[in-house]
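The complex is shown incomplete by one protein chain, all other protein chains being positioned as in the whole.
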Amino acid sequence: MLGYILRRLVSVAVTFIVVSLIIFLMMHSIPGGPFDANDMPVSEAVRAKLMAQLGLDQPLYVQYFRYMWGVLHFDFGVPYQSPGETVLQLLSRAWVPSLVLGGLGVLIGAPLGILLGMAAALNRNSWIDYIASALATLGLTVPVFVTSMLLILIFAVWLNWLPASGWPDPERWILPVAAYAAIPLATYARYTRAAMLDTMSRQFVTVLRAKGLSERRIIFQHVLRNSAIPLVTVFLPMFIGTATGSIFVEAMFRVPGLGAYFVSSIEVRDYPLEMALMLMITFMYCIAYLLSDVVYALINPRIRIGGAE
Amino acid sequence: MTDLPVDLPPPRTRGPIWFAWQRFRSNKAAVGGGIVLAILILMAIFAPLITPAPPEGQLFLTEALAFPSPAHWFGVDNLGRDFYTRIVYGARVSLSIGFIAAAFSVVIGIPLGALAGYFGGRTDWIIMRVIELFSVVPPLLAAMLLGTLTRGGYTTIVFIAALFGWVQVCLLVRAQVKAFREKEFVRAAQALGASSWYIIWRHLIPNSVSPIIVGFVLAIPLAMMLEASLSFLGIGVPPPTPTWGQMISEGIDYMFFYWHLALFPTAALAITVLATSLFGDGLRDALDPTLKGR
């Protein structure tokens, strides 16, 4: 088991390095930097000095290694858009709203999604199944800003129950949390339903019935336990959805979180901040991958005990 | 030949296509999605015939920001353009990007998926590692990055959407080819001395039509979503071309008083994406019952 985790760690690390390299090259190879003649009319000498100061005159690979060396020491440089602080300081300020709202969204959405998926699977082809499927498709395919917009139009504009901006007071959190929750809810509802239906069609369920076990015991012990295994793999898509959703949720509800900074850093070509955000997100994915693989291996006796290879 | 007691020739039995059609037909959501999608496609094609004004003409400046009325079904926008016209023309952008990007996804995904699935080993390893790279970078973020770096535009968006859309097609084709590579008719062709190319081209790709169709249809909403998101952030298709994402983004500023500017593009995008996804999901369940819920 330890060996398995170590092997996954190595492969995740390699993926991370390759992605960081690609992002780095992409950002530096396309013409137009932050001190483009068009964007910032300064004299040639001043620009050269600025470039030298920021290390932008060095060959690319030197810049990359220098940068990654810094990253290892949590030094992501200074953001262009707010030169008074380091990237790390800016991020440590910005992650609070994102984590609070996103975390609440997942904590509320995921259990609701699992319950909804179970209800749908147990009452197949009933109205609850149709509603669950519709909600799941809606949450998974329609962009978050559309869901957010609908929430705002209904609850803030027409009913006037809740404020349309989502920070800082807790009552303002309701709408953004609801928007965030849409993704885990949809993901878990869909996968729980599929996993349970798949399990219920397996032969061993017939055997359990033939043994005279009660339907309740079959569902709550055997079917749920078997369905839980594939559900672990859902963790990742849900995570991806929630993290990318943050950009739009924060833009819609004017929340000063990571997503908002991502948007502004892209608008003003703030290399250090952009790079730091992309690296962080990629890093979180790698960890999410690793976690879901390890948990999957832990709860699946076929992998945990082996002997089936 | 001796007279063998041959079992009776069966009546023409129902084929897989008939069963797929029955499965599809019994899925009301998918049928509904298909019908809505068909209507949307017709609207996009015949846009000039069903709209009262050109999409970019500021013909109604005096009535700017007017609410929906019999003359202007969806009202008038801030620049005096008929909003219904704008929404209908928005379907052109959304759908055409969706279909073109999906087509490119299929064109890239089929050969890569077939190669990975058939040859396995190192080829498969390399292609799967590339896919793994794509999977740790969320498409939307990467698309945003690419979008800013290239300053958006129609072709760029198609390119970006195809860049992330092929992964799904590739995985579907790979899984199918992998399963069929072990089938005995492939073994039989190998035993006859057929080359790998012959087997891939003559046997494996024709047997992958179901996943290819499914991959194509499911790549459409992905591309549409990408376009809308980028346009929403102002790095998609530039104005004055009407796109829903752009309209939603502008609508935010007006939503408290002129809610129609926010509602109609939002609803149009939601309905289109939803209809396409439901149609695609239905096709997948109908064509390949084993893929259900993936």
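For clarity, chains are labelled A and B in written order, and residue numbers in each chain start from 1.
What we mean here is this: contacts are C-beta pairs under 8 Å (C-beta built on N, C-alpha and C of every residue); 3 or more make two chains touch, one makes a residue touch a chain.
Please note the rule applied: contacts and distances are computed from a predicted model.
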item	value
The complex's invisible chain, by UniProt name, from "ABC transporter ATP-binding protein", "Phosphocarrier protein HPr", "Methylhydantoinase" or "Putative outer membrane protein"	"ABC transporter ATP-binding protein"
Chains on display which the left-out chain touches in the complete complex	A, B
Selected residue (touches chain absent from view) among B:203, B:260 or B:284	B:203
Footprint left on subunit B by the chain that the document does not show	1-2, 4-7, 9-10, 12-13, 15-16, 19, 22, 26, 183-185, 187-195, 198, 203, 206-207, 209
Residue ranges of subunit A at the interface with the undisplayed chain	2-4, 6-7, 10, 202-204, 206-215, 217, 222, 225-226, 229, 300-302, 305, 307-308
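Just so it is clear, only the chains that are shown with their structure count from here on.
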item	value
Averaged-CA centre spacing for the pair subunit B and subunit A, given as whole angstrom	23
List of subunit B residues in touch with subunit A within their complex	29, 129, 132-133, 135-138, 140-141, 144-146, 148-150, 221, 225, 228-229, 232-235, 248, 251-252, 255-256, 259, 262-263, 266, 269-270, 273-274, 276-278, 281, 292-294
Complex contacts: residues of subunit A adjacent to subunit B	15-16, 18-19, 22-23, 26-27, 30, 130, 133-134, 137-138, 140-143, 145-146, 149-150, 152-153, 157-158, 164, 190-191, 193-195, 197-198, 240, 243-244, 247-248, 251-252, 262-263, 266-267, 269, 274, 278, 281-282, 285-286, 289
